[in-house]
Each structure stands twice: as structure tokens, then as C-alpha cells.
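Every protein chain of the complex appears in place save one, which is left out.
So, chain A:
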Amino acid sequence: MCWKHKFASLCLHLFHCVATLDSNADIISTVEFNHTGELLATGDKGGRVVIFQREPESKNEPYSQGEYNVYSTFQSHEPEFDYLKSLEIEEKINKIKWLPQQNAAHSLLSTNDKTIKLWKITERDKRPEGYNLKDEEGKLKDLSTVTSLQVPVLKPMDLMVEVTPRRIFANGHTYHVNSISVNSDCETYMSADDLRINLWHLAITDRSFNIVDIKPANMEDLTEVITASEFHPHHCNLFVYSSSKGSLRLCDMRASALCDKHSKLYEEPEDPSNRSFFSEIISSVSDVKFSHSGRYMLTRDYLTVKVWDLNMETKPVETYQVHDYLRSKLCSLYENDCIFDKFECAWNGSDSVIMTGAYNNFFRMFDRNTKRDVTLEASRESSKPRAILKPRRVCVGGKRRKDDISVDSLDFTKKILHTAWHPTENIIAIAATNNLYIFQDKVNSEMH
């Protein structure tokens, strides 16, 4: 089937809408699939991590195949107080990144503003029974009652998922950590805050190397901060970081120990016709993601998503308008602080479609090959189980079709900042404030 047909029909069936939680602490702050897509981790504002696992497909119940159910919940970070500065450190989970699986256990890194933690998730489904010295409840047996020796045997038990903190990487950052990224060498990872990027070894917690430092000698001269960073998926020496001025810097760790000097600087010259006082703010990059191939980078700024070719520094190869109708509303959005919202972006497994969130619980997908795009809504009303998501449209004055939404009736408190795409299939996870939606393209489950 040609892509045009698939995309035009847009059969995204709502698969499973996961729990709704009501308090402020349950606002989802990050979503991440693991490398196989079997597990989906979400972090929230209350410092908790909830991991969902995909049920294995079974032929007996075709409709329950591939559903995501809660696998484990644990408290990753607690609120802390920095006594030196009299500041509270939020427990909100800013980012979660999975480590590639190397044995039966799963591992992930989770971070709040200051501390990164490595968690190991293990399953236990067998229990030894028949101890010689202890009885069923674990109490010591009266030795006089022991007449013979037995070998304990492993008996099956209900699945228990145990999560333990294996490493705590603390005191590495003065400013707020905004991203973490695991290196392709599976031994190191980096963490970036507003002004510095540190390189850590996964096994060493008391030491980290500073690889980028853009803090000026005089804080008065500060005009630019780091907003996101990521390691290259294949080259363990390359990483990219984005800035609040809309530039991307690709750095090579082989060049020097301190990568303040970039190897490549990706910056698009400003469009003079669109210039306003808000130009700089809307050019600030909120997220950067390498494509799975490693050839391209995806960036999100306030109004657009851009695809950059690593070989071309002068301008992006593709630019997609996410919600250009907001361009005339920038002043109001500045007033209510929405202009500072940090949206994330995502590639699909084959790097042919990109996705990002917007306001009013809308999210957008752009097909790079056909140049078609669609707006969908993540809401309870429009998402009954097995229902097909209907494409939405925002009208800007002029002709208004039925079911169109006007710009002025958009709800700016309902924003989709965090989205994730399954690494191999057409399954997406959308975090809408405190609700998590998982959608699957049943018709087109194979990625093209």
C-alpha cells in the first residue's frame, strides 16, 4: 500500500488508555520506550516512575494483544532541600533513559534537577522452598525436630518486580539538569544542565568529567543556555547540544577534553520578514533528537520542527510548521508564559515520520516522504476504545468547517509536551498532563 493511502485514512485505533490520576503530583513529565519497545517508562512531577509492559500477543484473544499494563511503580526521587542556598530541589523526573539490556534485568537512568539515579529492574518468579533450618514463615526451626536433610527446591510464585537503586550520581550539577543521554558504548552517559555538560561512567558515581562549559566568567554576560543534548546513536565520540538562541553544536570528544569549541555549528539565519521582539524566544530549541540512522537531527522550537542533515550546517533540510497560527498571538503567549513551554519531538522507527505535541491536547505528525501532516487529539471524549482518531483542524478566521476549532478557543493549559514512539512499530505514547494515552496503528502496524 502506498503511504498516501495509509496516512490519509489515518487509522489510529485507540488501544489502551491508561490510568488517569488527579493530583498535581501526577503530571507526567517524561515518557520513554525501551530499546525493544516492550517496556514504557513514565516519570511524573511527584518523583515517581511507572513502567508499563506490553502483554505478549496471544492468538486466543486477538484484541488484547499488545496491551500495555502496569509492570512496576517506584518512587525514584524525593523532594530535597539545599540548605546552602535555601532552595527546594524538586523531585520531578525530568528525563528517563533506558540502558540497552545486557542480561535478564532492565536498567534505566532517571533524573530530577540535580541527581541522576540508575535503577535496576528485576523479576522474581521462583522461590526456594524446603529450607532445613527455617520453616515456612522463616522462623528458625527447633533443631530437635529436624530428623533428615532436604535440598531446597525452586517453586514458582507470583511474579514480583523488584526495583533497586544501583547508583546515585549526585552533586554533579549546579544548575538544573535538562537532559541525559546514554552513549552507544553502553559504558558512559552524559547529563546536561543549563550551562554545563558532564560525562559519567555508569559504574563510577563520585567522579564526572565536564565536557562542555558555557558559563561566562561574568554571569552578567550570560545570554545563552543549553536546552537539550544527545549522544549520536552510533558514534560514541559525537554528541549534539542545543541552545536557547536556536543553534545546535555538534561536538567531537576526540578533539579535546573540553568540548567548548564545537566541531559543527548548525544555525539558520533569521528571517528578517518575521522578526519581532519574540524572535529569539521562539527560536530557542526545546528538544533535539538524532534520527535512528544517525544521519539527521530533529529539533523543536516554539512554532516549528526542523530536520537537519549532519552534513549541512547552514540551514535545516526540512521545516514543518506545528502551529503557525500562534505567530500573531505571541504577545499573549508571552504574557501567560506559554511561550516558554518546552515541547519534545520524536522520530518513528524508520525515520519517515516525525511527531510533536501542541496545545489543546493536540499532537501533530509529519510524513517526510509525502509531506503530508495530520493533527490529532488525545482526549477521553474522542478516544473511546477501538475508536479511530479523527484528524482535527484549527481554523484561522476565514472559512470554518464543521468540527474545526478556532484559535481563540484553544485550551493552552492542555499541552502535550512529552511524546514517544515505539522503536519498531507504529505505537505512540502521548502524555497529556496527567493522562497517558497509547495509540496504535492497527491497520499499518508495520513501519514503512
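The rule is short, and it goes like this: a contact is a pair of C-beta atoms (placed from the backbone, for glycine too) under 8 Å apart; a residue touches a chain by one contact, two chains touch by 3 or more; residues count from 1.
Operating definition for what follows: contacts and distances are computed from a predicted model.
**Student:** Among "Telomere length regulation protein TEL2 homolog", "Cell division cycle associated 4", "Mannose-1-phosphate guanyltransferase" or "Alpha-1,3-glucosyltransferase", go ahead and choose the protein name stored in UniProt for the chain not displayed.
**Tutor:** "Cell division cycle associated 4"
**Student:** Pick from A:Thr188, A:Thr205, A:Thr227 or A:Thr375: which residue touches the chain that isn't shown?
**Tutor:** The one listed residue touching the chain not shown is A:Thr227.
**Student:** For chain A, which residues reach the chain that was dropped from this view?
**Tutor:** Contacting residues on chain A, toward the hidden partner: 84-88, 90, 175-176, 194-195, 218-225, 227, 244, 277-278, 280-281, 284, 331, 334-335, 337, 340.
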